[in-house]
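Here you go, one structure.
Here the complex is missing a single protein chain, while all its other protein chains stay put.
Let's look at chain A:
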Amino acid sequence: MTVTTPTMPAQRTNRIALALRLLLGLVTVALALAPVWAGRADLRLLMEVLSFLALAQMWNLLAGYSGLISIGQQAFVGLGGYLFFALAMFAGVPLLAALPLAALLTALVALPTGWIAFRLQGAYFAIGTWVIAEVFRLSAAQIGALGGGSGISLPVDLARSLAESRGAREVVMYYIAFALGLVSVLLVWMLLRSRWGLALTAIRDSEPAAEAVGVATRKVKFLIYVLTAGVTGLVGGFIFLQKLRITPEAAFSINDWTAFVIFIVVIGGIGTIEGPIIGVIVFFALREVAADWGTWYLIGMGAIAIAVMLIDKRGIWGAVKARYGLSILPVGRVLDAAPPAKPD
């Protein structure tokens, strides 16, 4: 049996963790001020980064903690997007109210789809979620009022209701994205520090043992499924508000909303809060560098994912955490007055 022991003195680990926390704080402040320093193109890129961060945090909560490997999260991105368009265009709901309402309705739709998907386990669950997403995509293409297969655009006067000038609109949209990214991280962090966190982490590590010590694992997993569906729907609504146009292909794209998100979480470190943050940085850095490579970019990404699996399947942050005991956003509970841990 391998016994992993931190190879760095605790003091140094603490100092590095503190430095990283400070860095994270500075980045957050910089992001909060982005409309001041960033150009229009940069702002758009940041919106995308923050949306993906939120999607990745949700997929990580689902797969990394609850053990629910879904490859059908595009169902909720697309549903959130379409519901948002429908609420704004046909129900006359103001844009900023339509977003949370679309999220709520997405979570409601997740109740029956979850009921179906939860009859399946493991790989069957994964395939089941994908099938559900395909059903959503094909259904969306049938709805004539929403443009059917060719999609629909958000009318200009509706977009104007957000702000009169294009610049001001982008700032409003940026702050929605900023809130999504920030709240997704804080939500997961607070969840993991609560009583729920104990249950989720226990399920992550051993589901039979979690069940045996009294955690109603099925219920917990179902609630997480519905919660992540709601937030994913919220992000979906925002993504298509930003794009101002929605089509079934774009809304229910498994590549964009699930494959890339899985890549981010797996590379960064599944089952950790920090993992998706690191993964999203790696993903977008890679995308910017490889923008002109065409298909080679996807091949390269696949190769990196395979390399991470072979070298250390815990991902970048998972490996760092296991080796050095580092934690930027700590969720652990410490027993006071216990004798200090002896190094051995």
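Going forward, a residue touches a chain if its C-beta (ideal position, glycine included) is under 8 Å from a C-beta of that chain, and two chains touch if they have at least 3 such contacts; residues count from 1.
Definition applied: contacts and distances are computed from a predicted model.
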Which of "TatD-related deoxyribonuclease", "Peptidoglycan glycosyltransferase MrdB", "ABC transporter ATP-binding protein" or "Ubiquinone biosynthesis protein UbiV" matches, in UniProt, the chain that is not displayed: "ABC transporter ATP-binding protein"
Touch criterion as defined above, residue of A:21, A:204 or A:287 at the omitted chain: A:204
Contacting the left-out chain in the complete assembly, out of A:128, A:147, A:236 or A:271: A:271
Hidden partner interface residues of chain A, rising order: 1, 3-5, 195, 198-199, 201-202, 204-206, 208-218, 271, 325, 332-339, 341-342
